[in-house]
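Below is one structure. I have some questions about it.
Yeah, one chain of the complex is gone here, protein chain that is, but the others are all in their spots.
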Amino acid sequence: MKLEMKLNGKDVSFEIAGPELLLDLLRDNGYFGAKRGCDNGDCGSCAVQVDGKSICSCIYFAGQAHGREVTTIEGLGTMEHPHALQETFVECGAVQCGSCIPGMLLSAKELLDECPSPKDADIREALDGNLCRCTGYTKQFEAVKVAAKRIIEGKSKGRKPARGGKSR
Amino acid sequence: MLRTLKEFHYPATVAEALAILQRFDSRASVIAGGTSLGRTDDAKIEAMVDISRMGLAFLKEDKVSLRIGSTNPLQALARSRKLGVFAGGLLARAAASQPSRLLRNAMTLGGSIVLSTPWAEMPPALLTLDAKMIIAGEIERIIPAEEFIGDSKYRVLGRSEILTEVRVPREMASWRSGYSVFARTRTDPAMVIASVALLEDRGTCAGARIVLGGITRRAIRCPAAEKKLVGKKLAPQHFAQAARAAVGGIEVVVDWRASREYRLQVAEVVMRRTLAACWSDGKEGAR
Partner (left out) sequence: MKQPLVTVNKSVRKIDGLSMATGRAQYVDDVHVRGMLWAKLLASPHAHAKILDIDISQAQKIPGVVCILTHKDLPRVPHTTAGQGYPEPSPYDSYVLDKKVRFVGDRVAAVAAETRDAAERAVRAIKVTYEILTPVLDAEHAMDDDAPKIHDEEDSLRIADPEKNLAAEVGFSVGKNFFEDSDYIFDRTFVTQYAQHCPIEPHITMAWFDEQDRIVIRTSTQVPFHARRIVAQALRVPVKRVRVIKPRVGGGFGAKQEVLNEQIVAALALATHRPVKLEYTRAEETISARTRHPMIIHLRSGLKKDGTITDFDLDVISNTGAYGTHALTVGCNTGSKVLPLYRAKNVKFNMRAVYTNMPVGGAYRGYGATQGAFAMECLIDEMAERLAMDPLEFRKRNHIRLGESSPVFKALGEGREGVAQSIESCGLDQCIDLGAREIGWREKHGKPKGKGPIKRGVGVACLMQGSSIPGIDMGAATIKMNEDGSFNLLMGATDLGTGSDTVLAQIAAEVLGIRESDIVVYSSDTDMTPFDVGAYASSTTFLSGMAVKKAAEQARDQILHVAGKMLETDPADAILQDGMVVMANGRRLSLKEVALHSLYILDQFQIMGSSSHITHTSPPPFAAHFCEVEVDEETGQVTVLSYVAAVDCGTAINPRLAEGQTEGAVLNGISYALVEEICFDPKGRPRNATWQYYKIFNTQDAPPIKTILVPTWEPTGPYGAKSVSEISINGPMPCIANAIYDAIGIRLREAPFTAEKVLKALKLRARGRRME
């Protein structure tokens, strides 16, 4: 069957057999940002956004995304033009092995879209589906707060080129 | 893996969806959030009927009921202002207790009810609020929560039927409520859910609806416990009595995580605290 969706802002279509899950479809087509962690919706490393809401793509049928807008980490920002969250995650030391990071960033983006200055409890709630084994979450909470502040202050306007040694 | 799955259908109306289900008979499955289907094996399923685009994500009130569409994601319920105040916010709290935002975004009210695992968040709350399930099919059926919840989906819900809506009586709006989950961690399936609603009339308990979940295979009402409270000016000993009555004689679901005895003890504690917190309007504490 033919599957049509908007993927990272572009209209795309895929021919699928039916049982494919969104994670497999994305990875088979070179969108490697979503990771496979548990295949059971428990860890969130496969998270992508569907119509602005983050979901676990490992248990989400590709067919469910038909006619919808899918955003992967590749659509959030690039190395040349990272999103404020991508920048602050790196600056704050919130990235270690990186497996959970794409999914967590999309959850954080969803949070900031609906709650521009989140409190600690909001952040904990918004990221509670994204397990991380490396960081203890401390730096990630900080990174979300710093990004929120930066976006509000308009300094980064959501997107700003990264500068190498700025965090010194 | 659903190896035989070949088609997705995206009906725009309930009637359309029912027609497709009829056509496929047992070879089609309804899908809303999809969180329970992605990893299933069923060699019969050829078609998925995606009911998430039929306008069933509504939340409205009529004269007698609060009406909640079945494809509302749990996150939408958790965030709803209306649900945040209706009956002390019981439904919003129940929805918020689903421990992963990613799953709250996908899981729907209908899915939580239809699958009704012992630890499902919504059924105990709906039972507490005397909700009714609206089922579309050849004829429309209205099934009280007591009958629907926890039963096998095919006994109540036919293969060619769809749960479209949940109605909660508006008279429950002014009840106070309490909802607590006990588990090892936030993401652990609930071992105990205590869901309660109390009605106060000039210092006296004028009504009580007490439900236990998690510890039993299906959420159950506890009439014996309710009797301990109704008509009384409530004091701590009443909550203790009611909690003891609530766990009396229940059939406990046990897995390796904790013993039967422990679950019963904890259920009683959690229930007592939930009742106390409910009565004092959350001013003192259930965890």
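Chains: A and B, in written order; residue numbering restarts at 1 for each.
By our rule, a residue touches a chain if its C-beta (ideal position, glycine included) is under 8 Å from a C-beta of that chain, and two chains touch if they have at least 3 such contacts.
What you see is a predicted model; the values in this text were computed from it and never measured.
Note on the undisplayed chain: of the listed residues A:Gly9, A:Gly30 or A:Gly154, the one touching it is A:Gly30.
Touch with the chain that is not drawn comes from one residue among B:Ser26, B:Ser174 or B:Gln265, which is B:Gln265. Hidden from this view is one chain, which touches chain B at 1, 3, 99-100, 182, 184-189, 255-259, 262, 265-266, 269-270, 287.
One chain of the complex is left out; on chain A, the residues touching it are 27, 30-40, 42-43, 45, 72-74, 76-79, 82, 85-87, 89-102, 105, 123-125, 127-141, 162, 164-165, 167-168.
Assume only the chains that are shown with their structure count from here on.
Taken together, the chain B residues at the contact with chain A in this complex read 1-3, 5-8, 10, 31, 34-35, 37-39, 48, 50, 52-53, 73, 75, 96, 99-106, 186-187. If you check the complex, the residues on chain A that touch chain B are 1, 17-19, 21, 39-42, 44, 47, 53-56, 58-61, 63-64, 66-67, 103, 107, 110, 125-130.
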